[in-house]
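Below is a structure I'd like to ask you about.
Every protein chain of the complex appears in place save one, which is left out.
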Amino acid sequence: MIDDAVFQNYESAVRSYCRDFPAVFQSASGDHMVDENGRRYIDFLSGAGALNYGHNNSHIVQPVVEYLQQGGVVHALDLYTAAKRRFIKEFHDVILVKRGLDYRIQFPGPTGTNAVEAALKLARKVTKRSTIAAFTNGFHGMTLGALAATGNQYKRGGAGVALHNVVRMPFESYHGVGVDTVAIIEKMIQDPGSGVEPPAAFLLEVVQGEGGLNVASDSWLRRLSELASRVGALLIVDDIQAGCGRTGSFFSFESAKIVPDIVCLSKSIGGIGLPLALVLIKPEHDLWSPGEHNGTFRGNNLAFVAATAAVDFWRDDELSDSLVYKGRYIMSRLAAMVEQHLAGQATVRGRGLLAGIAFCDAELADRVSKAAFKRGLIVETCGPKSEVLKLLPPLTVDLDTLQEGLDIIDASMMEIIAQQKAAAAASLDLLAS
Amino acid sequence: MIDDAVFQNYESAVRSYCRDFPAVFQSASGDHMVDENGRRYIDFLSGAGALNYGHNNSHIVQPVVEYLQQGGVVHALDLYTAAKRRFIKEFHDVILVKRGLDYRIQFPGPTGTNAVEAALKLARKVTKRSTIAAFTNGFHGMTLGALAATGNQYKRGGAGVALHNVVRMPFESYHGVGVDTVAIIEKMIQDPGSGVEPPAAFLLEVVQGEGGLNVASDSWLRRLSELASRVGALLIVDDIQAGCGRTGSFFSFESAKIVPDIVCLSKSIGGIGLPLALVLIKPEHDLWSPGEHNGTFRGNNLAFVAATAAVDFWRDDELSDSLVYKGRYIMSRLAAMVEQHLAGQATVRGRGLLAGIAFCDAELADRVSKAAFKRGLIVETCGPKSEVLKLLPPLTVDLDTLQEGLDIIDASMMEIIAQQKAAAAASLDLLAS
Amino acid sequence: MIDDAVFQNYESAVRSYCRDFPAVFQSASGDHMVDENGRRYIDFLSGAGALNYGHNNSHIVQPVVEYLQQGGVVHALDLYTAAKRRFIKEFHDVILVKRGLDYRIQFPGPTGTNAVEAALKLARKVTKRSTIAAFTNGFHGMTLGALAATGNQYKRGGAGVALHNVVRMPFESYHGVGVDTVAIIEKMIQDPGSGVEPPAAFLLEVVQGEGGLNVASDSWLRRLSELASRVGALLIVDDIQAGCGRTGSFFSFESAKIVPDIVCLSKSIGGIGLPLALVLIKPEHDLWSPGEHNGTFRGNNLAFVAATAAVDFWRDDELSDSLVYKGRYIMSRLAAMVEQHLAGQATVRGRGLLAGIAFCDAELADRVSKAAFKRGLIVETCGPKSEVLKLLPPLTVDLDTLQEGLDIIDASMMEIIAQQKAAAAASLDLLAS
Partner (left out) sequence: MIDDAVFQNYESAVRSYCRDFPAVFQSASGDHMVDENGRRYIDFLSGAGALNYGHNNSHIVQPVVEYLQQGGVVHALDLYTAAKRRFIKEFHDVILVKRGLDYRIQFPGPTGTNAVEAALKLARKVTKRSTIAAFTNGFHGMTLGALAATGNQYKRGGAGVALHNVVRMPFESYHGVGVDTVAIIEKMIQDPGSGVEPPAAFLLEVVQGEGGLNVASDSWLRRLSELASRVGALLIVDDIQAGCGRTGSFFSFESAKIVPDIVCLSKSIGGIGLPLALVLIKPEHDLWSPGEHNGTFRGNNLAFVAATAAVDFWRDDELSDSLVYKGRYIMSRLAAMVEQHLAGQATVRGRGLLAGIAFCDAELADRVSKAAFKRGLIVETCGPKSEVLKLLPPLTVDLDTLQEGLDIIDASMMEIIAQQKAAAAASLDLLAS
């Protein structure tokens, strides 16, 4: 039994993850969490991608504690602080310069949705256009501007008002293999009779984290990027979930060799889950007037300290090299499970450490997730029908733990499939009798 | 000279406070900040109201540090954690029960604007209506839904799209003393020919922090609250800036003896400026479906730890009693300055420790703010034309520091007025010659 | 019994006037209509203001018949035709020049709502602003753009979507005698914190025909007109119902000595009820590109022929002089009825031949209308609660018929009041027994 009366009685019904993973967690470290009964769970959820460096990564926690002990400025709006300057400098030197990127950094309110809202405003200001071209199954946040760009019907329905100024475009392969979605998009935008206004920007995730782990290929991204500049639209990459190394490189779009006009970062940029968000803007598009978009917590200096420490992981190639191996290992294990338990009737999706299995039978994903939790693994589902089992282990996951987690998924799938077969057989018997 | 090249070169042009208060801050404590040249500033800005308990309040910092050192869960989405349970319980027992309030607590993304977005969605869901009645000079945030409810034209212009589903209502005294604005509002809403749809909710601040320190009286609030229930609309109090003791009581609406249907809290709820936001919902209105509104950082457990410690300040009456004295002191000093330097040609506004002077000549506020900064005081301006000098000292401000800060304002005003008179005299001479 | 099976079976439930005035009409002439049973009705409805010159005015019908017999062009889009040239020339010479007005004429689709849609588009184009300031109880049409500017909740509800880009302003006296609504409007528009965007235009009727016969005074109109130019907004007068002589002069705004930037005309401009609409545009605002707003029936040449003949009524002062006497007679009769039957507990409203009685008890208006119909008079109700009995006799109404119609209203009121008193006495008796 878990001691959840306080939540039942006083927390809003909107709470959700706690319903799927019923435990009261107390401590956490690296790739695992521990509940107040002392039970240990492997964490393949990673705070929905905010814990790429694992829980309480000591390399990050230590400077944070020191900063607090030294009386560093914790909260400062957008006043200049030494901590902020350090972060900007490190991020610029280690992340941007090394990748040949030149961006101005905006600190919006410290959530992904605030970063997207800022990006959309800026794109509209720069282009003097109002429509945003967003993609099927895109997920960009829950505030009204970002929600309008989000595809999920359930989330959209929460708005309570019609969502405007967004036109929906098909992601790669959305209409099947034979249909070239960039051609479809180009036709809609270039045809003066299409009824689609030239967009201020294309807003997309390279790997759709909530939308079902759909991956945009490098060539598709390049064609989309070229189309964007041809039609005078900005390209905004929402790298909130897929960035910070999640897909194998710091930014998800590196292998495509495109340079988005605006990039949104959040989640793992704060190192240990401290709220922070960044909008990276090509200098020529940084047309903001002072304070035109702001937010109280845009100066979360504790997060700057953590983020600065997290940048260290990208000074050399150790982390990124390890991701290659881990990503491949996950993919091969998942492929084997699909082959073995489902006779190939499911699809392995994703890239890097943002990977999973799309089941044909949507319920299976949920049942496997629940069975895995019983066995000590936290792993969630995603996709329009929650039909995709989604693995987000910390990038720093220990290899043994990674194997252990995958073993649990393997066993859970086997269990669930066996149950399903037994149930089918039983109902067949019933029918026959 | 300040070392701001990194900001000039790499931070977006959207930064704003740093332009008015040019210094690079390094440490802070209680009611003052220190820049990297060792210069000390009295802080009457308090992180725009996020630092009601002062910088790095040791009663709050200590448990935060301990929590980190013990490997407590830092980030957990809306999973159950021991730290979250402790916060809910303390907030419920110490803040709500003692005031006879019964609210469910929702944790949206950890910014004020996210809390407002959640509140608006919920009000629309509960009432099945789409229009929000917001007030002249209201400020509610920068994401699209909250921005639509915000009055400031400059902020609204940043949207780049038309802002919908909000109808604007006059705040108390907006149309002058003789005009009863509740009567105006009632007429517009009750008349089936007015063109104003019955609203889902009234959304307001009891003291308009950004909008110019306009104060709603208890009787006006009561009449508005009654009107709201008469027309089937919810009453949402945005207590993000005016709450957490800022106006003298924990909630700004306590003296009015109204019970809003929804209350938004953020800013100082996180104790030392750690991002956190709360939506308090009457149980009968908690109609959320699971996950219908969410956000990655809604489980900022470090902020829960800080917030729990901050609740301690409300266990007895020491803090709130001190606010009465401090508030009166500020008001009397400001009144004296207006009398002395401006011959009464300005208005003292606000309540509690959210107080200021509305100048007839809008430029004066800015000039006094700048002069004060030179003398070592951080104090900002607000209002539709930035015509109001706005004082937000920490609630815990030391009495000597409070006096010192007010002395600086006094001296700055005297200096600016003298300059103005000299300039006027000079131009008169010029004219005469 | 009326033979209405065809309507009951095959016409949409949206039909409405026929429900209040159940008869099948066959012929009509001047100020009366005749049903197929030969019963004659005095017409104080005048096709909702489209028949200012009475039914089948022979001065207009004759050239229309001749035109058809001569094979004149009937329908021509916006091709040049001789009939159109004649109309433009006559309208320009007789109506505009004589009043010192200089307008370009646009022919939108031949309905009032199409004229309003065109006017709003143009105002938005000219000012590069999107918001229209419309008034409480304004009525401007049923297509989405015009409907957004309409105040009536029932009509608005028909849209099925939220109505945007309109801000609602109080008409003169809307908030009671003591409240200066121009001052209220000015405050909302000039204050950068009000949340009200500077409007592209003010759109209003000088006498609100559907909204309850509220009359804007000359001085209020002048102040509003001055405010409009001060804030860079156009002034659009919707003279669709109040124009063409209805209020005593050809345009309703003549006595106010204002010159609107745009004027919408329809209804009686087509002479005998032939569909036609005009948008009059100050030359400097005629920024339309060719075909930017159009409509198939914008070249209703039969209506041009009728409209040209109708202009003849304005060559001398005979018609307008007669309106003064008729208007006064109506007002004095209505005032006497209110005094006599209602002890002054109702208000006489309107101007010219657009006049009526606003009852305190909304049901009375409907009951008087129904009683009058039984006595052979067609007279409708208006106002947000249908509380106003509204008289629109043809401008050319015969004096005897006018008196007869008013006698019927008088008798109907007497009858209804007597019934009401009897019912009250009966229920009193019942109570007493």
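Miscellaneous remarks
To keep things simple, chains are lettered A, B and C as they appear, and every chain counts its residues starting from 1.
Throughout what follows, a residue touches a chain if its C-beta (ideal position, glycine included) is under 8 Å from a C-beta of that chain, and two chains touch if they have at least 3 such contacts.
As the structure is a prediction and not an experimental result, all values here were calculated from the model.
Contact with the omitted chain, checked across C:Ala82, C:Cys360, C:Leu399 or C:Ala426, is made by C:Ala82. Only one residue from A:Ile2, A:Val97 or A:Val179 touches the chain missing from this view: A:Val179. Of the options C:Ala146, C:Leu389 or C:Ile416, the residue whose C-beta touches the omitted chain is C:Ala146.
Within the complete assembly, residues 2-4, 6-7, 10-19, 21-29, 33, 36, 45, 47-51, 55-56, 61, 64-65, 68-82, 84-85, 88-89, 92, 104-114, 117, 120-121, 123-125, 130, 141-146, 148, 154-155, 157-161, 164-165, 200, 240, 266-267, 272-275, 279, 281, 286-297, 299-300, 302 of chain C touch the chain that is not shown. Annotation for chain A: contacts to the undisplayed chain at residues 130-131, 134-138, 149-154, 156, 162, 164-168, 170, 174-176, 178-179, 183-184, 187-188, 191-197, 211-212, 383-385. Residue positions on chain B in contact with the hidden chain: 161-162, in rising order.
Keep this in mind: only the chains that are shown with their structure count from here on.
For the pair chain A and chain C, the distance between C-alpha centroids works out to 58 Å. As a whole-number value, the distance joining the C-alpha centres of chain B and chain C reads 49 Å.
Centroid to centroid, with C-alpha atoms defining each point, chain A and chain B lie 32 Å apart. Each of the following residues of chain C touches two or more other chains: 162.
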